[in-house]
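Below is one structure, written out as structure tokens, with a few remarks after it.
Left out: one protein chain. Kept in place: all the others.
And now, subunit A:
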């Protein structure tokens, strides 16, 4: 496989950002800061890995941020409700985790079924479910905040803050999912089918691939990963509200695009997505650590990076066609 600047572009940008960060502030490379950046990346990162599959198959999911808030809400409600019966122990927490992941499967299935069975544009389906999930969690919280019982919160806390040495659990889970995701996209039959469907779904259908089932599976996979992100997110604050996970969907899509996955589908690059997620969180981190530019301009810089990434992709294509 030939390595060109286009493929390596995101990686080069990431390395440049790390060097820039180290030069600007000596605290940047401290383990505490690295852990913080990586752990915060894990939520978007898990979702973005799933989003890579959905986009590669020619789909889109705008609902993931709201879905995360909704899943966090029902997980907290389930744990609080089970507390009197099960007691303040890991059984209750495992129940909450199960609710989050199963809820993710159900929510992903709903999106996927509306896209494949009811044949509605993914953009419209997930724009709809985005509003539905967001409104449901706000309603469940009665406009306020759903808080996990204090005892459970103490017990659950190490799932976000603990780990092996300074490598916390979210980092470990993200790393495992990223490696499995990259493997699946590149070496498994599922990954090959997903790329084929995104490349030309008619060719896929004429090659005896069950296009609808594969598309549905990508949404379910994304739902599972949103559930997993929620499992790691709930112990961080121990609460959920109508403003949980706002704009996560756009950050996840941005990471996928920066990583070199084509928005029109057909070519997925999970490692690129991981690099994209890291680029986005490093920009945020560096702006907070250095006084160079106001952190309020974070969004503007991320926006420039997204547009730049797409422009570089396009330039590459025209060169190929010559």
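Methods note: contacts are C-beta pairs under 8 Å (C-beta built on N, C-alpha and C of every residue); 3 or more make two chains touch, one makes a residue touch a chain; residues count from 1.
Operating definition for what follows: contacts and distances are computed from a predicted model.
Student: Leaving aside the chains on screen, match the unshown one to its UniProt name from "Monosaccharide ABC transporter ATP-binding protein (CUT2 family)", "Sulfate adenylyltransferase subunit 2", "Ubiquinone biosynthesis protein UbiV" or "Isoquinoline 1-oxidoreductase, beta subunit".
Tutor: For the chain not displayed, UniProt's protein name is "Monosaccharide ABC transporter ATP-binding protein (CUT2 family)".
Student: Using the document's definition of touch, tell me which of A:40, A:205 or A:236 contacts the absent chain.
Tutor: Candidates A:40, A:205 or A:236; residue touching the omitted chain: A:205.
Student: For the chain not shown, which residue from A:134, A:193 or A:269 touches it across the whole complex?
Tutor: Only one listed residue reaches the unshown chain, and that is A:193.
Student: List the residues of subunit A that touch the chain left out of this view.
Tutor: Within subunit A, the residues that touch the unshown chain are 1, 183-184, 187-190, 192-193, 195-196, 199-200, 202-210, 266-267.
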